[in-house]
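Up next, chain A:
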Amino acid sequence: MTASTLTAPATLPDIDPDLAPQNTSATRLASAPEAVTLEKVNKWYGAFHVLRDVDLTVRRGERIVICGPSGSGKSTLIRCINRLEEHQAGRIVVDGIELTNDLKRIDEIRREVGMVFQHFNLFPHLTVLENCTLAPIWVKKMPKAEAEAVAMRYLTRVKIPNQAAKYPGQLSGGQQQRVAIARSLCMSPKIMLFDEPTSALDPEMVKEVLDTMVGLADEGMTMLCVTHEMGFARQVADRVIFMDEGQIVESNTPEAFFRAPQHERTKLFLSQILH
Partner candidate 1 sequence: QATLTSIKQKGYIACGSNPGLAGFGVPDAQGRWAGLDVDFCRALSAAIFNDAGKVRFIPLSAKDRFTALQSGEVDILSRNTTWSMSRDTTLGLDFPAINFYDGQGFMVKKKLGVTSAKQLEGASVCTQQGTTTELNLADYFRANKLKYEVVAFASADETFKAYDSGRCDAFTTDASGLYAERLRASAPDDNIVLPEIISKEPLGPAVRQGDAQWSDVVRWTHYAMLNAEEAGITQGNADQMLKTSDNPDVKRILGTEGKYGADLGLTGDWAYRIIKLVGNYGEVFEKNVGQGSPLKIQRGLNALWSKGGLQYGPPIR
Partner candidate 2 sequence: MSNPIPAEARAAPRVSPLYDPRIRAAAYQILLLLAVGLAAWAAVGNAAENLRNARVASGFGFLGNTAGFDVNQTLIPFAAANSTYGTAFLVGLTNTLMVAVIGIVLATLLGFTVGVARLSPNWIVARLAGVYVETLRNIPLLLQLLFWYVAVLASLPAARDSYAFGSSVFLNQRGLYVPRPMLAADAWAIPAAFGLGLAAALAFAARARREQARSGRRLPVWSVGIGLVAGLPLAAWGVLALSGAAPLSFEVPVKGTFNLRGGMQLYPEFVALVLGLTVYTAAFIAEVVRSGIQAVSRGQSEAARALGLKPGPTLRLVVIPQAMRVIVPPLTSQYLNLTKNSSLAVAIGYPDLVQVFMGTVLNQTGQAVEVVAITMAVYLTISLLTAFVMNVYNRRVALVER
C-alpha cells in the first residue's frame, strides 16, 4: 500500500503464475514433522480481541507468507510464536515444546526461533560482529573465537563480511536488515519469523533483503513471514495466509491464492495491493 509495495514487483523478477516454483509440492511437506502448531489460539489486548481461534500448523521446512490489512493481527500472531506476546487461550506448540508460563521453556523456544523485525532492532552500541556474537556467547556459551567464526560465516552469507567492524549506524537500511538476519541465523534457529522485514526500507534496498530471504528459503529453512511483497510470496511461499480481524480468512498455495482468491476480503485486499 505504500510506495515500497508498489515498486516491489519491479524489483523482483516477475514470475509467471503458471510456472510453479520448484518446491511448492505439497507432498514434500505432508510427511515432515510439525514445527509450529497453533490450536484455537485467542488473545486479547485489554478488552480487544486480537486473535480469534487461530489454528495453524507449520511443518518443518515449510515457508509461509502471512498477509492482510493493517491491524488484522499479523504481527501479534508472529510475536505469540516466540512469546514476545502472551496468548490467553488455546495452545501454541513450537518444535514440540508447548508455550506456557514456564520461563525455562520460553528461553528454549526463543533459542530455536529467530526473529527479524521491521525496524531491525540492531544494538547500536555494538559493532556488527558483536551484534552477531552476543547471543551465541551469552546464551549458547560459545567461545568467543568460535562465535566470531560462525558470525563471519553468516555475514558472508548475507554478503556483508566486510562491514563486520562497523557500527549499525554506519550502514544503510538494507545492510542493517541483512545484519539482523545474520544475527538471528547465528543462533542456528530452526524456525525464522519475519515481521515486515522490508517495509521500513527505501525501495532500492528492498531487493537485497528479499534476495537474502530467498536464499534462506532455498536452503529449506522453516519460515513464517509477514510481508506485502507479493513477488516474494509467489517465488518462495509454500502457502499464503490471509488474515483479517484476528482470524485466518484464507490459506492457499500462492498460485491459487493470487489467481483465484476465494474470500471477498481477500479479493478486495488483493485488488488494492496489485495493479
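Just so we're on the same page, a contact is a pair of C-beta atoms (placed from the backbone, for glycine too) under 8 Å apart; a residue touches a chain by one contact, two chains touch by 3 or more; residues count from 1.
As a selection rule, all candidates are chains of the complex that A comes from, given by their letters.
Bear in mind that the values here come from a model prediction, so they are computed numbers and not experimental data.
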* Only one of 1 or 2 touches chain A in this complex; which? -> 2
* **Residues of chain A that touch candidate 2 when the two form their complex** => 42, 44, 47-49, 52, 88-89, 98, 100-105
